[in-house]
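Below is one structure, written out as structure tokens; the observations come after it.
A protein chain is absent from this complex, but the other protein chains hold their places.
Per-chain residue numbering starts at 1, and chain names A and B are given in the order in which the chains are listed.
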Amino acid sequence: MKYVIIGGSAAGIAAAAEIRKVDRKGELTIICKDKFYYSRCQLHMVASGKTTVEQIRLKPTGWAEDMGIKFMSGKTVFGLDTTNRTVTLDDDQTVAYDRLLIATGTKTFFPPLEGISGPLTFGLRNLDDALAIKEAGRTAKNFTIIGAGLVGVELAAELVKAGVKVNLVELAKYPLPLQLDQVCGAKCSKMLADAGVKLYFGTPAKKLHRSPEDAKPVALELASGEKIATDVLICAAGVTANTDFARRAGIDSRKGIIINDQCLTNIPDVFAAGDVAEYVDTVNGLWQLTAVWPTAVRQGKVAGINMAGGSASIKINTGMKTAISVMGTHFISLGQISNTKPEWSKHVFRNTDSRGGESIRILYTDGNALKSALLWGNVTDAGLYHEAIVTGRDISGDYLFIEGLDAAKRGRETMSVL
Amino acid sequence: MKRCSSADSCFGNYLEKRGDINTAFDRLEDQSVKCGYGQNGVCCRLCSNGPCRITPDSPKGVCGATADTMVARNFLRSVAAGSACYLHVAESTASRLKSIASGISPIPLRSEKSVHELAVLLGIEGSSTNEKAGRIADAVLADLYRPRIDKMELVSKLAIPARVKKWQELGIMPGGAKAEVFDAIVKTSTNLNTDPVDQLLHCLNLGISTGLYGLAMTNLMNDIIMGEPEIGIASTGFSVASPDYINIAVSGHSHSVFAGLITLLESDKGQQIGIKAGAKGIRIVGLTCVGQDMQLRASASGKNVFVGQAGNNFTQEALLATGAIDMVISEFNCTLSGIEPIAERYKIKLICLDDVAKQSSAAMLNDVKGQELKLAEEICVIAADQYRLRRSQITIDVPEHGYDDVVTGVSEKSLLKLLGGNLTPLIELVKNGTIKGIAGILGCSNLAAGGHDVNTVALTRELICRDILVLSAGCTTGGLANCGYCSLSAKELAGPGLKAVCEKLGIPPVLNFGPCLAIGRIEIVVSELAKALGVDIPQLPVVISAPQWLEEQALADGCFGLALGLTLHLSQPPPILGSAIVTKVLTEDLVNLTGGKVIVEMNPAVAADKLQQVINEKLAALGIGV
Partner (left out) sequence: MRKKLIDKSKCVGCKNCELACIMVHSKTPFPFISSAAGEIVQSRNKIELDADGKLFPEFCRHCDEPSCVEACISGALTKGEDGLVVCDQNICIGCFMCVMSCPYGMARPSVKNDGAMVKCDGCRGRESMACVDACPQRCLSQTDTEDERNGQVIYV
């Protein structure tokens, strides 16, 4: 049995581990662009110099050999022939497969601005990006980041701590617009601003001005006409799934490669998992990319078990969950915090603990089900909220949730019951 | 993550809004898991071989103490502490009375009438008001300081003969009150008294001195110094604190400690200190029982000075966080530790006048007899300085909260006056079934029994629905008042019989006796009822409840109620359930000794049923149709 996995990050490695649990004999090959397996979620810390490359490695050297895995690193897949069951690499090598997993992840979306192409313009998806940003930081002063989503905010926070000037440009009115509500968005905004990040909300970027001599960035111009001095531009405004060769091979794809609950694509024995895959998000019932690490790992496991002849299926699947720390304040966003439905009830609970730490919990409920939760400050028990959201269970009578709701209202209810 | 709820929904809403402060309502959750050993009284920390707990594997302490010994010892020690607290207040009041009467303290005695009435009651003679007042004080202090072997002399003057006889039979007539407390501490120390019944009897003994001296006598002395209660209308709630004035919040139980301050503030000289600082004047805002005592006597003292009772003890953190309070003066409990960080944040000056109530960030001022007006002036100047310092640096956010039509000022005397001079009208109403009984809803406010005042308000509502007249004293009253139960409109919540009585007499279904000290006054009413009917107290259709009792003083109060032979309801049990003997004595056997009995029931509706059943049994025994 020949197992081939394209992509050596969360989903790919999880699948490989599952295959090797039950099949120590079959040939297992991993083809990936990365030189080794590392934590993609910590790239911002490498970019700022806070963490070394070694510190973010997730497997020691030689692990693949120990597991009997042929690890073809630094390679890109160019073509896929599903009839003959072969994969063609960019160096013209071909690799044959019996069971294939496509776990190629996503790439940075560069907005089509005038002047976007050129040096010192990066995304932050790979180690190369992170090292390039770190290198640029040795001489460059002004870093401008487009996109105040998860990647943009974390990078901004890290870079400003490293001492460079950071500008953060975002179309919405506050950072992390998908994860935060207005109140917490304003607080996050203030925290970044207090740390020295210059924030630009509500205006799209228009043009990147480059120096005529060496094409290095000089300024980012916004649609408002404002020009932001920029030495390095980082695009954190979205990602697109790496589906090129898959589409050409006839694998059904929309935003990502379409899979079923066993991670199978429309082609027999071809699986997809991780950020590249598109499946139903349990939280909102929509088909979308679910690009978060734990979900990629879970999909990878399901794919691996099925590839090795077992039977597993995706049960809970969502990308709508984020844990982030900005300037020492933790917050966790679960489910749909923005674009809430009008029929949902919003419950806000603010308190200050005995050590003076302020926390906010915002819950949205629809009848007796918890739809989303935003925990700011004190994030204890977030896992319990997560479980309630993804299972959709009845939370009435559950003290964790009832007490988090309007306490005064409860007092009145108690009175009326008596 | 949760915040404790409150029966006072307006107050609860304010807490929701003020998520930026940490109060007891926030801290309750993290403390919600209780140690079972502590809860049941079977943890003993007396000696270095401990701490010991009674567990399935270890049914005795290292010394051999059983659960019964541990529980009884812990309970007696708590009652002793509670008794000591109230006796401190009685002592403080008596020595102030003495100082005023002998001309040392330059403060008036507001009610000469009260001096003469009390002198008659106690059998004290004198050629002048001051001489009588001084001798009253002497008599009280003499009893408090008596050695244990000498029985206190005023007991038989303050209690009805039937009760005195019963107490003599049981051997629980108290000797010197302080000595009794002292020996209770000795008894409950390591390897001394291990007899649970002896210890429980000592608890009753302490209850008697708590009730007659700590409660009743303190009130009667306060009548003299600060004036008698008169039924009237008052405002309660946070809204009483107007930012236009310099607001001094008072916390404690000894009204007489503030006699000098009130006297000064009633004068132009006192108010000018505030006016010079840029305010309209200086006002006193009530917190805890001393505020309720001021509210009680508002017609006799503190006019235009005392603005009203803001709320009961657990509202104090939020009150300070409104920013409208410039200073807090404390001379006793219940001043929460939680106010210290809030006082710091809002730049509120904390003053303490008695070291028993010294908080770490409070400034201790010396309260010297004879210097009361000087001290008052010093206090006003500090308050004015604080006002000037803080008002531009903080934000003030006072919610609209409370009621303006609260009926207050009920005492045994003003109640009699309302009824036309004697208790006959009330007795008739009970005899003809219009009023189905009388219940005292007494004592503290707490958070653990279902929420802040939740159990108190629910039980009160259950009782008045059943046409049972409620007399209330303590933080219970503060909570009930801020939920509208002491307003005339509350008659709509009462059953038809009680509602008709409310309309006829112009009273609410809950009679507001004021501070927890006034539990002693309610028990004077109960004694008067017994006298009028020619029976002993256990036979009366009267029950008492401390639905949200909080602390040791409440346990001492409870022991007084039990010594009087009343049925006492509690929602949360005291830490006694670990002992079969103690539990049985208090809930079953005691009824054959003093006639008293403890009922523990958390559910207010069920509790009301049980209490009504007790009342009905007593009515039946009296031959009154049910």
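The definition used in the following text is that a residue touches a chain if its C-beta (ideal position, glycine included) is under 8 Å from a C-beta of that chain, and two chains touch if they have at least 3 such contacts.
A quick note: this is a predicted structure, and the numbers were derived from the prediction, not measured.
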| item | value |
| --- | --- |
| Touching the absent chain when the full complex is considered, from B:32, B:432 or B:613 | B:32 |
| Touching residue (missing chain; options A:111, A:202, A:294 or A:367) | A:294 |
| Residues in subunit A touching the chain absent from view | 39-42, 45, 51, 56, 58, 293-294, 297-298, 301, 321-325, 328, 330, 332, 334, 378-384, 386-387, 397-399 |
| Subunit B residues that touch the omitted chain in the full complex | 32-37, 39, 53, 55-58 |
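Just so we're on the same page, only the chains that are shown with their structure count from here on.
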| item | value |
| --- | --- |
| Centre distance in Å when subunit A and subunit B are each reduced to the mean of their C-alpha atoms | 60 |
| Touch list for subunit B against partner subunit A, complex | 1-9, 12-13, 15-16, 19-22, 25-27, 29-30, 341, 450-452, 454, 457-458, 461-462, 604-605 |
| Parts of subunit A lying in touch with subunit B, wherever the complex brings them together | 349-354, 356, 358-361, 378, 380-381, 399, 403-404, 406-408, 410-412, 414-415, 418 |
